[in-house]
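Note that this complex is displayed minus one protein chain, with the remaining chains in position.
And now, chain A:
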Amino acid sequence: MELSEAIEKCRVDNVFLCEGPRQPQKGSLALIGHHLIFQPDLGNSKKASHEQELWLLHRAVDRVQVEPVSKDLSIRAGAYLRLKCKNFMTCTIEIGDMEDCLAVARSIEKLSNLSGFQHDYPFYYRCPFNVLDNGWTAFGIDEEFARLVILCPDKWRISSVNKNFEVCQSYPELVIVPKGIGDDYLKISATFRDGTKFPILSYYHAETRSCIVRCGQPLIGPTNRRCREDETILNSLLSNVSKGVIFDTRPKNLATSSKGKGGGIESPLYYSQWKYVHGNLPRIKEVHDSLAKLVEACNESINSSTEKWISKLAASNWLQYVADTITGAATVAQCIHCEGSEEVPVVVHGAEGTDSTLLVTSIAQLLLNADARTVRGFECLIEHEWLWGGHPFTLRCAHSAFATGSLTGPYESPVFLLFLDCVWQIMRQYPCSFEFTEEFLIILFEHAYASEFGSFLGNNEKERKDHRVKEHTVSLWSYVNHPEILPSYANALYEPYDSAIWPSVAPQSIVLWERMYLRWQRNWKETDEVRQTLFEWKHREKELQSKLSHLLQRQKSGISPKASPSSMTNNDVPLPGKNAQNTSIANNDASPPSMENVLNKLKLNDQHAQ
């Protein structure tokens, strides 16, 4: 099918943009393969520039609604086309003719829900900028894994057991596994784990030699199956220690009841050296419903009462889920951090190991590892945990908050947004410990749902390889890491902080991410200005600091501390009083006598002689 076949009506003139990211205005509407374009009328002769036009990816539309302008259908008053977008923006366009409006709506509906890769926009996108730092090669799996294994080469190895994705579709072709374990064991273990996700290394904490390993749930089932090879793999992690921790993201009752459906929890009989800890992370369906309620509450908030707003916020459960997720991750991080005691290996899994498992492992790393709080490190974290970890982006991000009920299947869920929200909460509590700003998180959110870049295409590495995403699309990292773009996402307050960070999960500490959910309702001009001012001060501070530290260096090495040649000429002959001070300080400092100091001393003596 050609994309153009889906377009019933490619142009409507004399429409009115009532609500959206531009001023309300008259204009024309055009539909092309991947975009809806609104072009404002600027009077007779002038043509709107590209910046004035509104380009909206069809993919970005979550739900299309048509609503007649007048309830009385006998009046031919036209209709409103309401485009509810995946980033929570609503765009309303008034179209004079009901039929036109319906035709446009049907077209967008079709185009925004196309399945399959071949039509996706990233394959058609022509990169308008020079790629200086190719995002596709920036985080090569070989180098990343080599970097990890080198930290502890006697315990880990890189295995290519998953070559051609033969063992696990949602793992990359290379994985890191315990050193003493052969590929045959991994293959057998895969049959015992949900999604054939056998245990692999997620994170190694060099400081404490503890590790996070993740996998799918064991397929114990009602018949109480066991798998000796799987037991061997886990026990191999306990070579130096007596006890490890298995963190199940599901609450105990849910984990136990999944036995009936073939899943379950590791039996204490066969995994006797493991302590079992349950998290309370939400399931993907719950997360989806929760976001829908939250966004509805936010969109209604303008006209509702204070009580209704807070009770809807509470009923959405979103903030509770955020708190539960951070709590889970912090529990794991605390096991790993285990100051003073022996190392603790932690195995994390939920059901399939592609959602809540990744939430826990990635946020735990953010708490433990200062590198993950830099731009590069965070990108790497997303590659390593979310993309290589097999989070099914295409399935999860097919719809967002407005598509509810029959519009969605069982697979849509804003798990990745939940992750970003958790990151934001931690950032709010540690505003100077992250190298990036909340805008960076927002752009990641938007591109996960609809993008011109190929980074979040597909459900796993296999799909990305099969469709040659790397060869045919541009990586989002190529864009955000571009030297002209990156500064706009840099947090000027950033001061590297090497230790682990421990955010509070007290109810008061978890707050609504206003910039994300009230983004289209509020005017952010003043907030932005304030931040801009602060950032400018910080930049100026850094500039002066480097100038002065340079001078201090020169001064310490005994060179004249004068700032620049120009000041030399202004102030050619130093005053005697200052010379005296110079020498005294130089003496206190016990710095080696430089030529200058000697000369100063001589001068001083001269004066005394006079």
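Here is the rule we go by: a residue touches a chain if its C-beta (ideal position, glycine included) is under 8 Å from a C-beta of that chain, and two chains touch if they have at least 3 such contacts; residues count from 1.
Methods note: contacts and distances are computed from a predicted model.
Student: Leaving aside the chains on screen, match the unshown one to its UniProt name from "Phosphatidylinositol-3-phosphatase", "V-type H+-transporting ATPase subunit D", "Methyltransferase small domain-containing protein" or "Ras-related protein Rab-14".
Tutor: Missing chain, per its UniProt entry: "Phosphatidylinositol-3-phosphatase".
Student: Give the residue, chosen from A:Ile310, A:Leu407 or A:Ile485, that touches the chain omitted from the document.
Tutor: Counting the whole complex, the residue in contact with the absent chain is A:Ile310.
Student: Which residue, A:Ser4, A:Ser70 or A:Ser509, contacts the hidden chain when the whole complex is considered?
Tutor: Selected residue, touching the omitted chain: A:Ser509.
Student: Among A:Tyr80, A:Phe123, A:Phe165 or A:Tyr430, which one is in touch with the chain left out?
Tutor: Among A:Tyr80, A:Phe123, A:Phe165 or A:Tyr430, only A:Tyr430 touches the chain that is not shown.
Student: Given the full complex, what residues of chain A touch the hidden partner chain?
Tutor: Counting only chain A, the missing chain is touched by 298, 301-302, 304-311, 313-314, 317, 319-320, 322-323, 428-433, 493, 495, 497, 504, 506-512, 514, 518, 521-523, 526-527, 529-530, 533-534, 537-538, 540-541, 544-549, 551-552, 555-556, 561-564, 567, 570-571, 574-575, 578, 581-582, 585, 588-589.
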